[in-house]
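The structure appears below as C-alpha cells.
All protein chains but one are shown in place.
As written, the chain order gives the labels A, B and C, with residue 1 at the start of each chain.
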C-alpha cells in the first residue's frame, strides 16, 4: 500500500472538487475543434485526502537535513532556517508578478540589492548578479563573460579553458557549452594543482581557468596567487567555482586570490534548501573588468534610494538574460534572510565551524584507522577517506559503507568523487551539526567496517531498513521505465505490512 | 537515537541564538532580589537544527488522518482541509489582540457571526455561541443554561439530570460539575433508550436529559419525539450532545426533534483538526427559551452591517464567560472556512456519505461473519462489532484486534466503548474515505481474525511494526514517571538501528 | 462533492452491497416528520479560491501594526520553526493518543512538555494542558477543594489583584458546585496585596494569588504563601510562564512552595489570534497528582523492555470515572502544547530569560516615555514585570480610539469593566517593541491627549 503510485489510487470520476471552478463550463465555441484535445490526459483521479495522505507518506520515505545527518561532500547540507522559508513565502512576495512595475517591487528589490552588495563584500569582488538559477548556470554565466571579455578585445585566439582533473563535472561541461575546448590539468600528490603541468598548458590559447578552492579534494590550493599570476600573465582569466565557498566564508576572499569571476551556490553556502534537487541559485560576482558583461537583470539603487532594474540599455555589453524573468527570486529571498541573520560575525563562524567539524571527524576517523587520503593536509570543510585497503583485503567498497550507513540512520557521504581517488568517500559535516552527531557517525563507521571484516555479506546486502533494498540500476538504464501507463505491468498490490512476530 | 528525549540531546551553553534578543541584558535592578529566580529552569539546551530534527522525527512516530485511515468511533476523524489551516493562520488573524477594538476586528467578527447563523440553521435552533472551547465545555454551558433557566423560574426542586447508560463519560461528569445528580437510564435490546425506565425516571426532580442522537451505540433514537414530549411535559429540558452530529448533518435537525440546547464539536463535524488532543471547539446552539442565558461573548450584527460583541449589559441573564477571551478563535475560523466550502449541498452530503460508508463496512463485516451488535438496525455514521464470540472461543479480544490493526496500517477503532457492549469496537469510517480504503480495512479485519484463530500469540504480541510494542500501562500508573529529571535512570542509549540481514 | 471521494460507480456498488436502492433509504429509521430539514438559509458552497480571497481580505481588515495591550495575552516573537513543525499533518490531524503505540510522537512530546512545565514552575508534576489560563484557575480551585482535607469549608479567596475576567470565568464554572468565592479582604496597597490581610482567613480551602498580578505588579508571594499555609489554606499560584524564566517559581514561594501553579500558556509560542486557541497549564505536588484534572502522560516500557510513553492515571478521567471524574475535560489543547514545547526548546532557559528581561526593559522605557507627557502618570510605584497601570488626564476610551485609527493599540482600558476607572490604562511592551515604536506611540499619545 505504501508504494502505490498516485495513479494506482485513481478511480474514474473522482475529484477534489473545491480546487477547480465549480461550473462545468462547456468547451468554448470560439476555439476551433482542430485546436482542441480529444482525449483526457493521463492524470490521477483522486480526492484531496488521498493526495495529502499519499504525498505525506511519500515524504516520510526521504532522508533530509530535517531528519538525518547528511554529510554529503561538496553539497553543504546544513540547516535551512525555517524563517527563510516562511518569510520568502509572505503573500506580498508570492503574488508579485515579474512584470509588475518597480513601484510595486521596492520591497523585493531592496532585498536583491542588499544581497548583491553583501555578496560582493564577502567575495571581494566588485559587482553581483543574482540571476543564474543554479551553480551550473552561474558557471555558464562566468565562462560566457570570459568569452565576451576576450571578444570585446578582439582577442579571438583563446579557445581553451583549463580545468583541474579533480573538478566538478559541470566545469568541463560548461566550458563546452560556451564553445571552448577543455584542457585538463593533473593534481599533484599533495592535492594541489600540478604547477609544472599548468605552466606547460598556459599560453596564448588560454581563455581562462576554472578552479574550486578549496578544491573538491578537500584541501586549500596553496599556490593560488602564483597560479593567478601565471594565468593573468598569459592573458587568461580566473573563474572560481563557489561550490566550496562555505569553507572560507569570511576567512578569505576569492577576489583577493585573484579571481575575476565567481559563482556562489546560494543553496549551499547561504543555506537555501536543496529541495530534493533544486531550485538552487548561482549568483555570480565579478571584478571590474567583467562588470559590463554581467547577465541581467541586476538591481541598482538610485540616488533617491529607490531601486530599479538595469536593462540592456544601461549594460549594452551584457551576455544577456539567462532566464525569462529574474532568476530564482524566491531562493534569493531565502538567502537574503539567512545572510541578514548571520551578519558579519555569523559569516565568519560558518567557515570556522565547518572547518572545525571536518577536521574533527577527519582526526577521529584517522585515529580509528581509516585511510585519510591527504594525511598531511588540513581538511577544509570536507575531506576524503579511501577504502582502497579495505576493498582489497575484505572486499568492502565505498558503496557498501555508504549503503550500510543508511541503516545506521546517517545519509551517505559523496561516493566515488572526486574520480581520481579510489574507493573514496567525500565527507562534509557542515557547521550546524553537533559534536554528538559527529561522534555517532564515527562510531557507525567503525561498527560498519567491523561488520564488513567479520562478514562481508552483511554489507553487500545493505541497506535493510529502508523502504527498498539495493536497487538494480543496470536494469533501470537498460529496461527504461520512465513513465507509468495504465497497461504497464503493475506489481501485485503490496499487502498490508505483516509480521508474525 | 530516535527515542532520545530532547533533554538528552542537551549540552550546557548551547542555544538557538537567533530566537532571542541578542543582548545579554543584566538582570533588572528594579526588581527586588526576593522576586528573582536563583536557578535556571529545566529546559533543553539545543540548537535550532536539533529542535527541527527532533520534532520532525517525533512527528513521524504518529498515526494521523494525513497518514492513515483512522476509523475511531465517536471521534469523526475525517480529512481536515489544509485551506482551513492556512487561512486561519493569515497574519491579520494571528496578530489580532483579543482586546483589540471592534473596529479592528470586523474581519474576524464577520466570520464568527456568519458561522453562528449557519450553525443555528443547520441545527434548527435560534441562537449560537461559539465560545465553549471543547465538547465538554459545550456540555457544561448547556447544562448550566438549563440550570439557569429553572432557577430563573424559581423552579428549584429539579436536582436530577437523566443520562442514558450508553452516554459519553463527559455527560455525567458535566452534570455533576453543574451541581446535579445523575440518573442513568438503561438501553433496550435494540439500542434505543428504554422508554419504560425513562417514564419511571422522569418527574418533578428532572431538570433535563442529555442525549446523543444517533447514540453512541451507532443507531438513531427512534422515539425521540416521544421522549421530548415526556421530558418537556414534566418540565425538563433536552440537551443534545453533538458528538455524532456528523451522522445527520443536513438530514435532520436537533431543534426539530425537540432539543432545547445542543453543543457541536467543531473538531468533529466541522473538520477542524484534533491536533493530538485538541484544541477543539464546542459551539452551542439554543432554542428561544434559553437565548437569554447563552455564554458570552456572542457577535451581533448591527443595522449598519457592522459587528459587535454582546456583553453582560445586553445579556444580563448570561451564565457568564467560559474563557478569558472569546474561546478558541482560530478553531472557529477553520470551521468557518470548512462550512463555506461545503455550503448547503455539501453539508447534506457529509451525513449521506458518512452513513453510506458506515453501512457499507458494517454490511461487509457482517458478511464476513463478524458480530454486528445491532443486526437489525441501520448503522448511523458508525456501528459496533463485538468479539464476544471470538474472545470466548479463541481468546481474541477487541484490544488484540486493535493493536494488530496498527501493523496493517490502520488506526484502531474505538475499543471497549460504549461500556455496555462486551469486547466491542466502535467503527466510524467518515465520509472522506474511499471505497478502496474501506475494502482494505475489511480485508485486514478478516486476515487478523484468521491469524488469531490460527495462533493467538500472533495477536497477543502485536503490534510489531510500531516504534514500540505493547506498553505496560499498569506500570505507567503504578510507578508514576511523569517528568524527566537529569538524575532519573535513563535507558541506555538506543543504538543506531542495525540489522544483520 | 467537496471532500467526498465517491464515484457514481462506488455509490452503486456500495448501495448494492448494503442492499438498498438509494442513500436516503439509509436514513429510514429517522421518523418521517424529522427528515429532510430545510437548509435554505445556508449559502452555496465555495471553491477554495473564493474563500481564500475572502479570508485574505478579512484578515487584512484586522491588521494593526503596533500593539501595547497585554492584560492576559501578549504579542511575542514566535520562531518560524514552531508552527511549520506544529502544523505537520502527523501532529495536526492526529487524535488524542489513545493508541499509544501509534502515537509515540505526540506522547513523547507531551512528556517533554510536562517536564518543562514542572521545571519552569518548580513543581513536581504537570498535566498535558487545560483550555486556557482562566479555566485552569477554575479547575485548580475545584482541585484544591477536593484535595484540601484539612479545611472543612469550600471557601476560596481570590486575590483582589487577580485578572477581573478570570474572576468572571471562575464564577461561571464553580458556581454550581457549592464553592464560596471571596475576595481577599485586604486593602490594595500600591496595586499589590498586603500580607496582613491574610491574618483572619476564615477556614479557607484555598487562596489564589497572581504573579505578576493584573496590574503587572509583583506580589510579596513568599509572605502571602506562608500566611495562607499557616491558615490551613492551599495556595494556588496564577503565573505567567514567560515571567518564570526570570521570577521565582511558585514551587519556591515561601517556606514550602505553593500547592498548585497554573496559568495561561499563550506567551510560550502561541499567537494572539483574537484570544484563542491558547492553553492552560496546571502543575502540582506529587501528593496531589491523583486529584489533578486533565490528561497526564507517563513513561513506561513495552513488552521488550523498551521505553515508551502512554496516557496514564486515566482512572481520574471522565471516560472511565464518569460522574466521579476530577473534571469533565476531555479534548484539551494538545496542538498548542506541541507548539509551546517546540517554542521552549528553541528558546531554552537562557533565551526565555533574555526575552523576559527585554519585555521588562521595554516596558520601563515605555512607561518612562509616556509619563513624560503632561498629565500622564503611573498609578503604582512598586516593581512590575511587563505591564504598568497609567492614569491619563482624560478618559482613555476616546484616546484609544484615536490611536487605533493611527494603527496603534494603546493599552487596556480599565473603564471597560470597571466604571470609575475610565482614565486608567494598562500598558504593556514586549521584546517585539522597539525604541522607535515607543517613541512613535509617545508622540501620538501626546497629541491625542492634547487634542482630547
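The rule is simple: a contact is a pair of C-beta atoms (placed from the backbone, for glycine too) under 8 Å apart; a residue touches a chain by one contact, two chains touch by 3 or more.
Note that the structure is predicted; figures quoted are calculated from it, not measured.
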**Asked** Of the chains that are displayed, which are in contact with the missing one across the whole complex?
**Response** A, B, C
**Request:** Could you tell which one of A:264, A:283 or A:342 touches the chain left off the display?
**Result:** A:342
**Fill in**
Touching the hidden chain, out of A:308, A:359 or A:455, is A:359
**Fill in**
Considering the complete complex, of A:28, A:233 or A:316, the missing chain is touched by A:28
**Message:** To test your reading of the contact rule: which positions on chain C touch the chain that is missing from view?
**Reply:** 47-49, 52-53, 77, 79-80, 84, 87-88, 431-432
**Request:** State which residues belonging to chain B touch the missing partner chain.
**Result:** 11-14, 16-22, 46-50, 52, 56, 81-83, 85-87, 91
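One rule holds in what follows: only the chains that are shown with their structure count from here on.
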**Furthest chain, CA centroid comparison against chain C** = A
**Prompt:** From the C-alpha centre of chain A to that of chain B, how far is it in Å?
**Reply:** 46
**Fill in**
Between chain B and chain C, the Cα-mean centres are separated in Å by 20
**Prompt:** For chain C, what residues touch not just one other chain but two or more?
**Reply:** 1-6, 10, 45-48, 56, 79, 81, 85, 89-90
**Asked** Could you say which residues in chain A touch two or more other chains, in rising order?
**Response** 11, 14, 18, 47-50, 52, 56, 81-83
